[in-house]
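One structure is given here, and the rest of the page talks about it.
The other protein chains are all here in position, but one chain of the complex has been omitted.
Letters are used for the chains, namely A, B and C, taken in the order the chains are written, and counting of residues starts over at 1 for each.
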């Protein structure tokens, strides 16, 4: 394992190192941006309810959308689902979300149709 | 018969199947001997689905038998069979044909599903409406318009559409009269009330058997009820007689005293009495003791003496009565007749 | 290269309690599952004896309800699923060319959780009575029962279910990450594919059940009000949650049987599976649709015609991929050289029986007609046709097929044929008449029926059939006992197999393949055989093999759960706390003790190869 470590002094390695550092720096930036976004989304959601200016049914839809966006940030930026090698995790989460969606729909929806 | 059944080659197969199946079972209990409109339509659905399925079975079985006989390994034959990957044509065939068969089945399925529920709302004026409440382990039947409550025996006029509102006093039960209609659950809680309808059929003076179909406790097996279908004339008389009935209708004064002292708090007769137990109005005319035993004095005494022995887990307490008192109250109860 | 050689060889009982070897865990699953299968079968026979004649008074009322509840629960959670897990453990890593499963330690935890959960549940018989609300435990029947039966049900199954969930994740990861070189997804044997899809279903279905059990437990132990209408609760929540889990569960059970049948039919027809890719696709599709149809268990609940119709059509759709499978099996045999070994007999018996169960399934999917079938003996007949006629015949087939690989002996074929015919004839005698019983108005789960309703004859025949099935099972037991007392008597490939599990010597070395094999096609071993090699080509040179250490912690952890289960059942918080404390301590120990396993040296592996042991 870890074969590329055998000749650490080569320039190839150094080049990789620099690239990785840059990538990490970029990543940190993404993390910071998404943190700010998530805080903003949260504030907007709270404000939408707090202010009492928006009609209830629209507010519910609105804050649910904000929640989904925020979760997308969590999953893709902080949990790195967008990175390479995450095919099966994406499949797993997608299937889970599908089952989750029909479960929620049935428990809150179907019950009351009778 | 139904329009969409009249065409096609299925008809003869249908007739044969119907004949074959209709020989089966007790005519007051079997779903295969339908007596009302709903049960009849449900039986038709069974026939359609069984026919399609028998078609499938025959094809598969014939093919299978052929393969098993033809391709068994013969002694001394050590040749290697050709390794076939598959065949797109064949695979397409056995994907598409089942889809077509299922579409044929799906159309009447959806149609009937909506039909049986569309009318399940409270009745219009000329139709009968009843409220059914399941109890561990007996059935309460309320006729809201007629303003009377009976138990265990549902008396209905022939040729009538009956609308049913179902609920439960305790756990989930399921209301099922196989010869007249499929079952619907009785759910506890107002949120989940159910509605259904059925037609009582043209026969009069028959007693259909009803069952509880959802596991509801120790005596689930014994939670039977009866549906007595009578002529419209007789039905009117029955309603009048039932409403006029009171606790004096039986001549046994001793028994009446015992009854009033020990039983009336739970059981109603006429306008008097509680409603935690089944109403006993007109008990002498009923078909069964506790819904299951032959209707005679011996059984009634046995039941009063030790209810748990007859129906385990039921809610009737063992009342402390002497043998004489039990004898008297039995006579009194059997004497309760409708006018 | 410094290695921690902390490996201790354990022997006897300690070896079995601490093992993390997938082959041994497979055997443990098979033994424990087989034991519970016998208990569940006994319960079934007792019920049939009670129903043999009308008005009989042998097992009545509550006792009968306990029998029916425990029969269903035991057969599904403690017999069928563990036996499936037994085969998955014993065979899947071999079919993949892997050294072990992805998480050997978690694998052991999964087994012991199941085992202790099952024991806990069955102890209820001796501690105040078994649960009596049916395996579905519908509220409020399950919440109002005053004895502790349902508490045992909830806690026992919760613990066993946690083990199952762990097993599901384990096999998903194993199959995704640990395939040998060349073993692409589309070269995986069908049994492995079925295990893959089944594990996926477990992963997404069991959490719903976990929550359902928590709600039921909170309702009973902590007076919660989820299902109490008087306090604003709703009984339908339980029904939905139960069937959201419950329907996928049916496919969790049947898919592995499909896999076994595919392997057996292909092997004993000496032909590759007809329409392999269609079979794979059908398996995945059935798994997917399995989540979309649960309401067909609730047609009479009153969810309205729209819901009923949608779920009716979705249910019918499942018939299509299932039909594809049936025809593919038949055409696999077409043009083959069919050898009727016992394993093949069971597979051959499976196909028509399952088709019959399938067609009654389609009939049940018609809601308006289902109002008549629902909760009647027709349903009982249907699901026994799929679960016994499908799954159990498949498991018997798998047992005879893989027995040589798992236990290094071949089961006696003559006894095997007796086993098959007794069981098969008994099965049809038992369950075929039950279709009629249901249509003639007999509800299910009743402990008696009155005479004079035309129900006597069919019930009598049904009981005779059940006794025959029992006799068939006893023949199997005799067969196993005889084989156990005989010597190793098998070659490594007794059936002229096609897949990787037959490419190792007998007994299977603890590290499976000495050198990870190179897979060059579907039916990897068959490919090599036709290429004239007869043996797999290695994908790597002989080298050191890394192995995990055994551990007693899985056993102790599960014991802790078992103890806490008692605490919750009897509302004794000290006991519950102590049990959970034990669980936490084992988890803590597991995380602070470094255990990097041990290595089998190259020289040892070479010696094994030379000696024919690897």
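Here, a contact is a pair of C-beta atoms (placed from the backbone, for glycine too) under 8 Å apart; a residue touches a chain by one contact, two chains touch by 3 or more.
Keep in mind that, in the parts below, contacts and distances are computed from a predicted model.
> Going by UniProt, what is the name of the one chain that was not included in the view, given "NitT/TauT family transport system ATP-binding protein", "Cytochrome c oxidase subunit 3", "Peptide ABC transporter permease" or "2-oxoglutarate ferredoxin oxidoreductase subunit alpha"?
Its UniProt record gives the name "Cytochrome c oxidase subunit 3".
> Among the chains present, which touch the one that was left out?
If we consider the entire complex, the absent chain touches A, C.
> Given the contact definition stated above, which residue among C:26, C:207 or C:550 touches the chain not shown here?
C:207
> Per the definition of touch given earlier, which of C:18, C:89 or C:170 contacts the omitted chain?
Among C:18, C:89 or C:170, only C:170 touches the chain that is not shown.
> For the chain left out of this view, which of C:85, C:103, C:193 or C:495 touches it?
Checking the options C:85, C:103, C:193 or C:495, the one contacting the hidden chain is C:103.
> Considering the whole complex rather than only what is displayed, give the residues of subunit C touching the chain that is not shown.
Residues touching the hidden chain, for subunit C, are 1-4, 102-103, 165, 169-170, 172-173, 176-178, 203-208, 210-212, 214-215, 218-219, 222-226, 228, 231-234, 237, 240-241, 244, 584, 588, 591-592, 594, 596.
> Please give every residue of subunit A in contact with the chain that is not shown.
Touching the missing chain: residues 1-2, 4-5, 8, 20-21, 24, 27-28, 31, 35, 38-39, 42, 45-46, 48-50, 56, 59-60, 63-64, 66-67, 70-71, 74-75, 78-79, 85-86, 88-89, 92-93, 95-97, 99-101, 103-108, 111.
Note that only the chains that are shown with their structure count from here on.
> Hey, how far is the Cα centre of subunit A from the one of subunit C, in Å?
Comparing mean C-alpha positions, subunit C is 36 Å from subunit A.
> Subunit A to subunit B: how many Å between their CA centres?
From the centre of subunit A to the centre of subunit B is 54 Å.
> For subunit C, give me the residues that contact two or more of the other chains.
Each of 234, 236, 301-302, 304 in subunit C touches at least two other chains.
> Which subunit B residues reach two or more other chains?
191-194, in rising order.
> Looking at the complex, which residues from subunit A come into contact with subunit C?
88, 92, 95-96, 98-99, 102-103, 106-107, 110-111, 113-114
> State the interface residues of subunit B toward subunit C in the complex, per the touch definition above.
Those in contact with subunit C are residues 21, 24-26, 29-32, 39, 41-42, 45-46, 49-50, 52-53, 56-57, 60-61, 63-64, 67-68, 71-73, 77, 79-87, 90-91, 94-95, 98-99, 102, 105-106, 109-110, 112-118, 166, 170-172, 174, 176, 178-179, 181-185, 187-195, 209, 211-222, 292, 312-313.
> What residues of subunit C sit close enough to touch subunit A in their complex?
172, 176, 200, 203-205, 208, 234, 236-237, 240-241, 244, 291-292, 295, 301-304, 306-307
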